[in-house]
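Taking it in order: structure first as structure tokens, then the write-up.
Only one protein chain is missing from this complex, and each of the others stays in its spot.
Entry: chain A
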Amino acid sequence: MEVLAILIPVSLFLGLLGLGAFYWTLKRGMYDDPEGDSRRILNPEFDDAPKPVEKDKP
């Protein structure tokens, strides 16, 4: 039963990790266009290098 002392915090931590990841994806607008995103992977653009980050300031 002592193993519970490790397993419960671990499971809670994993749950929180998942929640944090969900929060992050939500803030990044990853649920705004599920259909479009599923098609965008077919687009050969930015396959070799990531899309350059648009700068707000010069």
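Here, a contact is a pair of C-beta atoms (placed from the backbone, for glycine too) under 8 Å apart; a residue touches a chain by one contact, two chains touch by 3 or more; residues count from 1.
Criterion: contacts and distances are computed from a predicted model.
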Name the chain not shown, per its UniProt record: "Electron transfer flavoprotein subunit beta", "Glutamyl-tRNA(Gln) amidotransferase subunit A", "Sugar ABC transporter permease" or "Cadmium-translocating P-type ATPase"? "Cadmium-translocating P-type ATPase"
Of the residues in chain A, which ones touch the absent chain? 1, 4, 8, 11-12, 15-16, 18-19, 22-23, 26, 31-36, 39-40, 42-43, 45, 54, 56-58
